[in-house]
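Excerpt of the complex: some chains, original placement.
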Amino acid sequence: MEFGFLGLGIMGKAMAINLLRHGFKVTIWNRTLSKCDELVQHGASVGETPATVVKKCKYTIAMLSDPSAALSVVFDKDGVLEHINGKCYIDMSTVDADTSSKISETIKAKGGYFLEAPVSGSKKPAEDGQLIILAAGDKALYDEVLPAFDVLGKKSFFLGEVGNGAKMKLVVNVIMGSMMNAFSEGLTLAERSGLNPGTLLDVLDLGAISNGMFKLKGPTMLQNSYSPAFPLKRQQKDMRLALALGDENAVSMPVAAAANEAFKKARSMGLGDLDFSAVHETLKAPDHSS
Amino acid sequence: MEFGFLGLGIMGKAMAINLLRHGFKVTIWNRTLSKCDELVQHGASVGETPATVVKKCKYTIAMLSDPSAALSVVFDKDGVLEHINGKCYIDMSTVDADTSSKISETIKAKGGYFLEAPVSGSKKPAEDGQLIILAAGDKALYDEVLPAFDVLGKKSFFLGEVGNGAKMKLVVNVIMGSMMNAFSEGLTLAERSGLNPGTLLDVLDLGAISNGMFKLKGPTMLQNSYSPAFPLKRQQKDMRLALALGDENAVSMPVAAAANEAFKKARSMGLGDLDFSAVHETLKAPDHSS
């Protein structure tokens, strides 16, 4: 089975290598061509433009950094659209529902097939083939490319119409953002009440709400260390978009709204580029009087 | 090693049986004496009053239903105080810090030794010896009774001065209460946005915020089933007490405060005796117009 693959950032490179290792033929393209070299040693072919990749391969996967890159690869000169008629395009980039819909409609109008398939998970799961794939759009295409998804992820979901992949990611992230604030408030309460917050981490870890995020972030938060795995400003953007989705559907979300304001407070403190756990800083007291 | 054991409710009975099974001698007392029969068959002796139990045993454990029962067993006629001089008292009931301090001070003034040791975990962990024990007070006493704690719990913590056990439970519960609201809002957002909330549960379960509470409560919440494992009004009371602890220490907790108001809303809807996951009902829309 042969795949085109557009975009060789941290995620895309790991995914393309996984495909090659499992015996798929892969034709790659990247804006900076030099990034292709390593993959060529793994057996990849190189296409000169997105258009030539799509022309050559029945299935092309894209893994791009943001909505503007995702749009550019499709709509620019020498882009995906030029040879899309009869071909299949699987966009695994994280983009908003509107961007995804725009790409979907244009590709279908030109006679192509489209699947959105954003992933949950970062560098390590990408390398290990342990991503969670949130696919939506063309169900027949989803079924056809399952062999590739089985290699890239530990689990894939088909969620219905285009846009649902993006929405599912927002829902997961808004829960995560509220949880991070709940956790940060608890750590602060423990510390200021004379309890050892490190012990709180141990107690939490033994109970029903033990989870990977608390385990990973707790120790670094206690050291005021917020090296960005997921930047706070992007988490806050996801909170905003999730609340907007709730607004559209008249869903009142008071806890998420309070968490969002805390993230905004953190942004106003200049913490937007740190890890989203830096929201912890908003609870610090500059002065303990009164 | 010999223990007195006061209080044979669901928790106390399971704990006393565990001690007997592991070779400890146990002298039991319960307000309703007939509840002692089963344990006698496991080898327990029976004391007629709390006072006689304390007189007989160097170490007495109490596991009572609430603060008023905990106070009554100590301060009433034929209570613990009568023979406490030189003896050790370990109160594993869940009581507030003030109740615990009052018992502690009186026992110490009478020449006794005191340890508070509330537990995290309910019936099943009690039976399996898998409780989490949050001890505070007399450190030497803690060290002496560790063999018993090893039988009763999977892990015990010594948290410092009396009151810290109660506080640690509050901190854990306030995080849990905020998380429950975060979860409920996410489930509602998914459902109203046209996503399958059952699929959301599957997606959550694969990611970094997967945890036992989501796994346990998610499916029942989707069925609007709230059979009370932990009653909502008690969860809300813990939120209130945790927020009061925060108030004392000038800790701003906007997310917990928003969650607390949702639990209060649920109480105003008459849901106080259902499981705390019934806060989910506050987000339901009686009518979808506008």
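Order of writing sets the labels: A and B. Residues in every chain begin at 1.
Note that a residue touches a chain if its C-beta (ideal position, glycine included) is under 8 Å from a C-beta of that chain, and two chains touch if they have at least 3 such contacts.
Treat the numbers as computed from the prediction; the structure is a model and nothing was measured.
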Identical protein chains in the complete assembly, only 2 of which are shown: 4
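To be clear about the criterion, only the chains that are shown with their structure count from here on.
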Gap in Å, rounded to a whole number, between the CA centres of subunit B and subunit A: 39
Subunit B to subunit A touching residues, read off their complex: 120-121, 132, 134, 154-155, 157, 159-161, 164, 167-168, 171-172, 174-176, 178-179, 181-183, 185-186, 188-190, 192-196, 199-200, 202-204, 206-213, 216, 242, 245-246, 248-259, 261-262, 283, 285, 288, 290
